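Only one protein chain is missing from this complex, and each of the others stays in its spot.
Take a look at subunit A:
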């Protein structure tokens, strides 16, 4: 993502360091919003899109999954599988963002 130019990990604790930390935090926030905006459309398409709104068309035209019509299968099985994958992608992606911006979570 282009935002990485704002972030220079590992800056010192000078006065300009504070400003850089702030900039880095802002960049991190923007990047994490981007992650959300990438994942939520997929979430919408696999559930509401395939399972409800375009189900009839998909049942008739998309290839069957085993013996099940595609839209029906998406509504009962496929969407759930996609949800799990989405969360895996989210966890990995956000973990990478935290690493890159050097904003690792404290022990709290």
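By our rule, contacts are C-beta pairs under 8 Å (C-beta built on N, C-alpha and C of every residue); 3 or more make two chains touch, one makes a residue touch a chain; residues count from 1.
Everything below uses one rule, namely that contacts and distances are computed from a predicted model.
One chain of this complex is left out of the view, and of "MoxR family ATPase", "ABC transporter permease", "Cation acetate symporter" or "Methylene-tetrahydrofolate reductase-like protein", the protein name its UniProt record gives is "Cation acetate symporter". If you put the missing chain back, the residues of subunit A touching it would be 25, 28-29, 32, 35-36, 39-40, 43, 47-48, 51-53, 59, 65-69, 72-73, 75-77, 79-81, 83-84, 86-88, 90-91, 94-95, 98, 103-108.
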